[in-house]
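Just below is one structure, and these are the notes that go with it.
All protein chains but one are shown in place.
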Amino acid sequence: MTGSDRPAALTHARPATAAPFFCSEGLNKRFGGVQAVRDIALSVQQGEVFAIIGPNGAGKSTLLNLMSGVYQPDAGRMVFDDVDLVGLPAHKRARLGLARTFQKIRLFKRLSVLGNVAAAFHIHHDIPPWQYVVHGAAFARDQERCRAEAFNLLGFVGLEARAPMLAASLPYGEQRMLELARALATSPRLLMLDEPAAGLNAAEVDRLLERIRLLREGGMTIIVVEHNMDLVMQIADRVMVMDYGQHLFEGPPGQAQRNAAVIAAYLGA
Amino acid sequence: MSSDGHPALAVRPERGWIGRRGWHVGVLIIIALAPLVFQDSYWRTNLIVCSINIMLAIGLDFILGYAGQLNLGHSAFYGIGAYASTLLITKLGVPFWVAFVLAITLSGIAGMALSIFAVRLRGHYLAIASLGFAVIVHQILLNWISLTQGPLGIYAIKPPPEIALPGLPSISFSNTANMFYLVAGFAFLFYLLLDQLVRSPIGETLAAIREDEVSASSFGINCAGWKVFAFGIGSALAGAAGAFYASFVGTLVPDAFIITESFTILAMVIVGGMGTLIGPVWGAVLLTLLPEILREFGDLRLVLYGAALTLVVLFMPGGMVQAVQILRARVRRSPAAASGGMRP
Partner (left out) sequence: MVTVALQQTINGVVFGSLYVLVALGLTLIYGVLVQINFAHADVVTIGAFAAYFFTFAFGGNYLISIGVALLVGAALGWLVNAAIFAPLRERGSELLPLIATIGVSILLQNAMLLWFGPIPYAFDSPYSNEVIRLWGGTFITWQNVIIVVVSALTIVLLYGFMRFTITGKALRAVAQDRETAGLMGINPDQLIMLTFVLASALAGMSGAMLGPILVLTPFAGTTVIVKAFAIVIIGGFGNVEGTIIAGLAVGLIESYTTQLINPGLTDIVVFTLLLLMLALRPTGLIAEKREENV
């Protein structure tokens, strides 16, 4: 796994700027009687790994869903690289450079592993409309490019050999890696991972951490929602702790572990 | 591990360029020879109806099997195409081919309208909405007597006008052989069109929407827009089928487009193999021609449709395409592949 193998999507190191890459304030979301997210404010710097942690039911996934556009907030603001996100539908956010994985694996089950990654290249195609019907030279070039890039991404997550297999037939750990490969296919600038380590064994978690480190070295900004404190300790630059939809703490991971309110939330849960 | 109970859409065998062209040439040869083999009017009629059904089935498969939209109202677009083209010709004197294009456009627009309307509706709601739409269209055709002559129908509809190319004898479409070439030719062209679309990134996009809209959106796919697109194309094809139907059969009654017709087209798609494009072709051929072969059992035809549909769903959801894949695998005696076409 050398640097020269790294797919194009990952090698854009950008100078860090003073303004936060992504920030939100006053985010609120209610479902029926439950206030899932209450007045959440956070800011993420470009190029850092930012973790959102908290006990089960804290509202972490809901927050991620608000950020990626699956839900719209009841109130509050979200800005990504100077673009106002509120009201913007999910598919437009992908074009801005946001990508995500899902807590519940959402692979395209009946497509092959390669097909899953290929489908995620949707925004990158460069084919004149008529060539979708009459497959000309530009079509062939685009297909070749996408195929090569897809294999690169699969290589990055170690799934090259699985390319022709049906996605549903992969073991759980590999399905999670495929999710990661797909998210990277959009060439994101901000990657959001929703409980990426859920259900992985120790070796798989190590491989995941390795990938995240590599991505970070390449300049990717990563937001990770995680349940597992230990995992977060190893890769996060900064951490935000949530409970009952509210902001409990924000700062370096070491401090989080020592914070009384955080400890109470986890022990009490 | 099984593909989660969806063997229907196991990876379609990819043929190389030569293999595909070979098949296309083969089909063209079959089309060319068919009217020579079947000289009598009865069988030629069946072949033409079969071609029309192929158009309907592949259009529905594009919407249902590729984009995953449960459209139970396909008969409405069929009827709109038939009536629109006929009325444009008989009431406004529009030339056939212009009316044809207008009718296709109108059906396509109707399909897109239904889709836009239903864009937020999931699964079952869309099914009922499309059914409701089909009922409304049928009722309008039945009750707007000043326009459609209602249940009495429209008679003496002429076939497409003769084509007179310089130096060649004129081609009359009252001749069933020529009519067959025309309709089958169009069916073939439409199939090619859909096949090209499906084997392009558009096919991947539709498959993504079908499999999981939420994650598809996260990749920048505008699910609503593409669903409308799929509906538009599928319903436009149904409109073309309607236009050909009217000009071939010569009479048009609203009851040719009752909702049961949607179900028979659905049966063709499912029995043939949903989501494979070639499946619906087989399904249309089988369900159109087989009952004719069993003519003595007349009314048994629809009973067969129902039985076939139910049994296929219960025991072979991938339809004939899946059955062929399983047979092929058995012949090759490959244990892993015998479970339905998945590669190791």
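We just call them A and B in the order they show up, numbering each chain from 1.
Methods note: a residue touches a chain if its C-beta (ideal position, glycine included) is under 8 Å from a C-beta of that chain, and two chains touch if they have at least 3 such contacts.
Remember, predicted model here, so these are calculated numbers, not experimental data.
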| item | value |
| --- | --- |
| Among B:Ala34, B:Ala99 or B:Leu309, the residue in touch with the chain that has been omitted | B:Leu309 |
| Contact partner of the left-out chain, one of B:Phe62, B:Phe263 or B:Trp282 | B:Phe263 |
| Residue among A:Phe21, A:Phe80, A:Phe102 or A:Phe249 that touches the chain left out of view | A:Phe102 |
| Footprint left on subunit B by the chain that the document does not show | 4-6, 70, 117-118, 120-121, 123-125, 127-129, 131-133, 135-136, 139-140, 142-143, 214, 259-260, 263-264, 266-267, 270, 299-300, 302-303, 305-314, 317 |
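Here, only the chains that are shown with their structure count from here on.
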| item | value |
| --- | --- |
| Distance between chain centroids, defined by C-alpha means - subunit A, subunit B (Å) | 40 |
| Footprint of subunit B on subunit A - complex, ascending | 68-70, 89-92, 94-95, 99-100, 102, 106-112, 115, 118-123, 125, 127, 132-135, 139, 142, 146, 164-166, 168-169, 182-183, 185-186 |
| Residue numbers on subunit B that touch subunit A, as the complex places them | 1-4, 6, 9-11, 193, 196-197, 199-202, 204-205, 207-208, 211-212, 214-223, 342-344 |
